[in-house]
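Before we start, here is the structure in question, set down as structure tokens.
Shown here: the complex without one of its protein chains, the others still in place.
To keep things simple, chains are lettered A and B as they appear, and every chain counts its residues starting from 1.
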Amino acid sequence: MAATRLERNERLIRLSLLLIAFSAVSILLVITVFIFAEGTPIMFKYGLKKFLFSLDWFPLEKSYGLLPMIIGSLYVTGGALVIGVPFGLACAVVLTEFSSKRLRRLLKPIIELLAGIPSVVFGFIGVVILIPFIRDNLGGPGFSVLAASIILGIMILPTIISISIDSLEAVPRSYREGSIALGATRWQTTRMVMLPAAKSGIIASIILGMGRAIGETMAVIMIAGNAATIPRSPLDPVRTLTSNIALELGYAAGEHRQALFATGVILFLIIMILNTIANLTSMKRKP
Amino acid sequence: MTEAAVRAKNFRHFFGEVPTLKDITLEIRQNEIFGIIGPSGSGKSSFLRALNRLNDLVPNSRTEGTLEVHGQDVYGPETSVVELRRRLGMVFATPVPLPRSVFENVAFGARMAGVKGRERLTELVADSLRKTALWEEVMDRLDSSALKLSGGQQQRLCLARILALKPEFILLDEPTSGLDPISTMKIEETLRQLKPEFTIILVTNNTKQAARVADRTAFFLNGELVEVDRTEKIFSAPSDPRTNDYISGKFG
Partner (left out) sequence: MNISINPRTEQSVVRVLLWIFTAITVFILFFIIFYVLKRGLPVVSLEFLTRNPAEMGKAGGIFSTIVGTVALTLLAILIATPLGVGSAIFLTEYTRENWVTRVIRFGSECLAGIPSIIFGLFGFILFVTKLGFGWSLLSGGLTLAFMILPLIIRTSEEAIRSVPYAYREVSFSLGSTKWQTVTRVVLPSALPGIATGVILSVGRSIGETAAVIFTAGSSLHLPTSLFSSSRTMSVHFYILAREGISMDNAYGTAAVLIIAILSINVLAYSLMNRFMRRYC
């Protein structure tokens, strides 16, 4: 009977869709397997401790110390958050609590559009405007931790703003109205009621921003200076784990190339650790 | 002696461990309008949805006992659910026109069943719309969105939609609960006109509607069949005191 044939096809369709649905998972597994397969052997051959804690990255002399880059990534990401979070949150708060709905409806999509600007453009602006400014007014070569932090901070602003606005908008109106009815000013309401209520969403936006900052490559290469040493001041140049890979992958061969994959492994692990910490702290706060 | 169109024998239905229908035994006759009344949660809708196996969409749905439609076991392994649902068309409480034109709505089920050809479909659509007394009102806007029709028109559209599949049964689950009195009247009138061709099972929260329209009526309470009889008898001299209490409004 025709109908039962259709019904038998259903099982085939379901199976195919199941396999397709696992594509994302399989791809993730394949990527992880390949990166680790290419990168871990040299880590152990060279010595894990030396790999992570040596200061000397001279691949042509077979010296693969990643510490300057690990610290570089952490500095630059931290700097980006220091700049991006206050400005981003301020913007989100102003647009949801202290301005008209019309302004928010106008600005929010525009800010989200800005998230689409390629990172190379941000890097370029950094090179053309920010670097000379820092060099002339603050000293140093201009290509610095400071420059990278500022540009990365700007890059993660749309993410933080957009998601924080969504989180604040999702807080029930009754919270705000109740607080105002009790005589609180709008700022007191924001500080003591709205922001805590939107906390998990805001933290999520910061985590996302952090993820974007630590994974950023092109912009950082253009403005951070790429010196493989630990920066002693924000005006010193710096190299991140991501730049390390991108700068040398084009011409690396043999062990050198494997060392770059190992850099990828470390980057992978650091991102996973940071994400887990961030998720755990945000989860612990939930009542 | 008319053959039973629907026969239920000790039929039970559960969602997981929770029973929705307990030991239902009844017969519904060919070409009658069979009314089912009872308070919310009494199992009326569950019974209707057990007939066209719409309950199967909910996980943990389970049945016991026998339920037959024109002699065929509804839950038998041989039964094609797809075909069953075409034979038992259902109209829901809230009219749900699909976001398409009037024509496409009515033709929807027929297309899925494999009916092809613009001419055939047009004929089918016109015929179905005439049967539900909607043709006059929409014949010049068959290609406009069905969402623009009024509530009463939308419900008649839903009725036409199932008629296009040439079903044997029409199942209606509180079809006029959201409609104004005039639309309600139109639908009730349509059901009377359709009676000779179909067997109609009408679940309703409105006892007066059952009194107006149904040939026989069943009273469900808490998943049980309390009483089933000719409508005049149910409403004038019911055998069970619970039936009397419900009809006279002592509870609802």
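Assume a residue touches a chain if its C-beta (ideal position, glycine included) is under 8 Å from a C-beta of that chain, and two chains touch if they have at least 3 such contacts.
This one's a predicted model, so the numbers in the text were calculated from it and none came from an experiment.
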item	value
Contact list for the unshown chain, restricted to visible chains	A, B
Options A:A197, A:I230 or A:A246, residue touching the unrepresented chain	A:A246
Selected from A:L74, A:L107, A:I180 or A:I230 as touching the chain missing from the view	A:L107
Touch with the omitted chain, as defined above, among B:L21, B:A50 or B:M90	B:M90
Residue in contact with the excluded chain [from A:G72, A:G88, A:G140 or A:P234]	A:G88
Hidden partner interface residues of chain A, rising order	6-7, 9-10, 13-14, 16-18, 20-25, 27-31, 34-35, 38, 86-88, 90-91, 93-95, 98, 107, 109, 111-114, 116-125, 127, 129, 154, 157-158, 161, 184-188, 211, 214-218, 221-222, 242, 245-246, 249-250, 260-261, 264, 267-268, 271, 275
For chain B, residues in touch with the removed chain	52, 54, 57, 59, 82-86, 89-90, 92, 94, 96, 98-99, 108-109, 112-113, 158, 161-162, 165
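Just so we're on the same page, only the chains that are shown with their structure count from here on.
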item	value
Centre-to-centre distance between chain B and chain A (centres being mean Cα positions), rounded to whole Å	56
Residue ranges of chain B in contact with chain A within the complex	80-83, 114
Residue numbers on chain A that touch chain B, as the complex places them	1-4, 6-7
